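Note that this complex is displayed minus one protein chain, with the remaining chains in position.
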Amino acid sequence: MSLIGNLFNSSIGRKFLMAVSGLILVGFVAGHLAGNLQIFGSPDRINGYAHFLQSLGPALWLVRFVLLAAVAVHIWAAVVLTLENRKANGATGYGVNKVIQATLASRTMRWTGVVVCAFILYHLAQFTLGVVSHDTFKGSLPAWTMSEDAREFGVPLAAKGTEVHDVYSMVFLGFANPIVSVFYIIATTLLAFHLLHGIDSLFQTIGWRNHSWSCRLRKVAALFCLLYALGSLAIPGAILTGLLKPAAGTYAAKVVATASVAQR
Amino acid sequence: MAQLSSNIPSGPLADKWRKYKTEIKLVNPANKRKYKVIVVGAGLAGSSASATLAELGYQVETFVFHDSPRRAHSIAAQGGINAAKNYQNDGDSVYRLFYDTLKGGDYRAREANVHRLAEVSVNIIDQCVAQGVPFAREYGGLLANRSFGGAQVSRTFYARGQTGQQLLLGAYSALSKMVGQGGVKLHVNSEMLDLVVIDGVAKGIIVRDLVTGAITRHSADAVILATGGYGNVFNLSTYARGSNCTAIWRAYKRGACLANPCYTQIHPTCIPVSGDYQSKLTLMSESLRNDGRIWVPKKKEDCKKPPADIAEEDRDYYLERIYPSFGNLAPRDVASRAAKRMCDEGRGVGETGLGVYLDFAEAIERYGQQVANRNHLENPSKEKIRELGEAAVKERYGNLFDIYHEITNESAYKQPMRIYPAVHYTMGGLWVDYNLMSNVPGLFVLGEANFSDHGANRLGASALMQGLADGYFVVPYTIGNYLAGIKPGTRPTPDAPEFKAAEQHIRDFNNRLLNAKGKEPVNHFHKKLGKLMWDYCGMARTKEGLEKALVEIPKLREEFWANVNVPGSGETLNQALERAGRVADFIELGELMCRDALTREESCGGHFREEYQWPDGECKRDDEKFAHAAAWEFQGEGKTPLRNIEPLNYEFTKMSVRSYK
Partner (left out) sequence: MVAEKSSAKNISVTLRVWRQAGPAQPGKFVDYPAKDLNPNMSFLEMLDVINDGLEQKGEEPISFAHDCREGICGTCSLVINGKPHGPNKSIASCQTYMRSFSDGEVIVVEPFRAAPFPIVKDLVTDRSAFDKIQQAGGFISIRTGAACDANATPIPKEVADLAMDAAQCIGCGACVAACKNSSAMLFVSAKVSQLGLLPQGQPERDSRVLNMVATMDSLGFGNCTNQYECSAACPKAVSHDFIARMNRDYITASFRSAFRPKSAAAGDGA
């Protein structure tokens, strides 16, 4: 029995990998959302932040690699475990199916997971690779010139006057499309639902959960998911409903203005 | 006539076992693996024996009719296991446990066996704890004890209300280890249907695979039966539905003597019968008598009143009244008969009038007060005390109260339990000598299946002790002594003619059942037999009753064979066929029990003949005529069996009138 063998070939090992990869992904989506919420600030903030990330070079690739690996492991484990479970259930099912106490979230992990997976692919195609909605992709938009020094927690992100990608406008223009926005809203809500079970579950998988505090854990997880869902909903929601208008002087503001002129 | 030599080693009582162990022949390790031992049964006795013999290096094959060894009926024991550890420093000792057990058995057991049992009791607890049996503990981390019927010391070890389960799982884990290592070959769903005896020596068994129906032959150098008790001869009992007498009965028919079959124990605290559909009776552990008080109304008119409406002075706490020093902890037979007497007087409670109260109100109050004092509560309210008391009682007996509630839909926290005696244990069984070997050489019998240690009555918490003693600490020595006298490699093949004949015999027997194609289901006969046995050979027996039963039972047997309907075939799982075979044996055994009870013209322990009692209703033994074990020997179908006698000599104790007053 080797460590690698135990982790990749045993039921518990694979679940452990799933939990660890899930945890990494949870960390990422939480941080990502926090970053994305900067859209509610001045364009300098999010653009500076995006610039900073891009400028990390090898570190960025390391992070990307970890994420990619996490997704790959997570999906691989999900597929293998699901197939095994099907087989374990045998050929004949129950005449009467009853759920005693399993939550809906726990029973729909596969489906919420698949939707999230489809979303990630689309999302990467849109905002990272620019293969869909190419004309509003950051690479196709005019650069943004930083009007301020951007810093976060004392770390300089981008100096005043630097030309950076206009992520701010890309997001605004991307979410101007109601279909895209609605898809984002659905996907992130389902992700929150995935996490509603996932976060609680990963503690069980790692072995850090017992009845003396599982109730509290469940509440904290639920609160996290609620905040996450609201936060994710806020960005496309605010843009689509027009509650959030692009800041004056941004490319997005110009496009919006032209569009409304054209409509008239 | 069978040769019944008890083979008790000479010397002082306390030295016999030690001396025996130093003097027996040993089998050298290289030879051990050449011997094959068949163990039938994997209850406490069978599992512990299988595991230990395999550890020693013998080839062991273990057979159980259950689908897993862990399901043996030992699993159901609730109350606890005795051991002379004296951890409570209350004056216990090996001698005292020996004495209590012997006296509890109403001086109808062998001194030497009982003393050995008490000696090894100490090792059992060590062994079980080392296996991971989670016995109850005190806050300091040491083992807890409680007291049990028939003893004035606290020597009973327990694991919640599931002691048998935990001990069996311990033995099962030891067995599993040896199965995993290949030391034991395990055959589940395999029912032994015959014993194969060649030239007077046990050499193997015939087995039916209950799932495939296959009938197979298995040979060995020695055969161990650890197949449990036969209380289901009464149909209704606290035994598991599957417990049966088939293994010992068929061994009996091959020449093994069956000793004292009439000694059955009636347990005083069971849930009363509620209807004729009933399939089993549920025991409420005897440990409840530590804290529960047993009573009936003083006046007949009060019997149908709700218990709460009966004033304290109108209650008759009859055990405390009649047996002041043991009170509610009087031994089982004494307590059972007292309950029967109360009901016979018309003072029984419940719908059928066959029940007495077991009341926890006082215990709840007492524990509540104790907890309140411990927590320094000032002037706690009555409700608070009750609440604390109920919690304390729940901690001790919660699962028993739950069981009671499930069955009766009544809460024993709020109203007294109703209890009534029920058949619970069979002291009789195959006759064995000091080596636990029957009169058929090579056939060893352990646990409840033998007759050895409990005399005419078994004390609470001593069956578990005996099963494990036999399996872990006795038979591993004694079987070596036997095997050392056999040349390795001389065991017959299962193709020997005796094997083939026995197999054919079983095939014919089963076909006869399948082809009877009568009109009644098997249960019909089982119920009828049960009623006859309970009425005439139950808690109280009379000459007339037994004589009547000896007329009725043979009739029932004829009716059974003529009119039973066993659908299906013998080639698959066929539960009707399994039941039919067992009931056929029960009917015959029932007859023998009545015969034994009729011949034993005295009362002792669990055998109570109404003609032989002291004025106060206690058992009147006749030590002149009956201080012996009666070992019945089969003489052929339709012939009256032969009653052999093994005299019981009390060298070290004086036979006294058993009194619990």
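In order of appearance the chains are A and B, and numbering begins at 1 in each one.
Operating definition for what follows: contacts are C-beta pairs under 8 Å (C-beta built on N, C-alpha and C of every residue); 3 or more make two chains touch, one makes a residue touch a chain.
These figures come from a predicted structure and were not determined experimentally.
Enquirer: Would you mind spotting which of A:40, A:65, A:111 or A:208 touches the chain that isn't drawn?
Expert: A:208
Enquirer: Looking at A:42, A:106 or A:162, which residue reaches the missing chain?
Expert: Candidates A:42, A:106 or A:162; residue touching the omitted chain: A:106.
Enquirer: Which of these touches the unseen chain: B:2, B:60 or B:179?
Expert: Of all options in B:2, B:60 or B:179, contact with the hidden chain holds for B:179.
Enquirer: With the missing chain put back, which residues of chain B would touch it? List them for me.
Expert: Against the missing chain, chain B presents residues 48, 51-52, 55, 66-71, 73, 75-76, 85, 87, 123, 125-143, 159-160, 162, 165-166, 169, 172-174, 176-177, 179-180, 186, 188, 211, 240-242, 274-275, 277-280, 282-283, 402-403, 405-409, 472-473, 476, 517, 519-524, 565-568, 572-576.
Enquirer: Could you pull out which residues of chain A are in touch with the chain that's been left out?
Expert: On the side of chain A, residues 1-3, 6-7, 9-16, 81, 84-85, 87-103, 106-107, 109, 197, 200-201, 203-211 touch the unshown chain.
Methods note: only the chains that are shown with their structure count from here on.
Enquirer: Could you state the distance in Å from the CA-based centre of chain A to that of chain B?
Expert: For chain A versus chain B, the centre distance works out to 66 Å.
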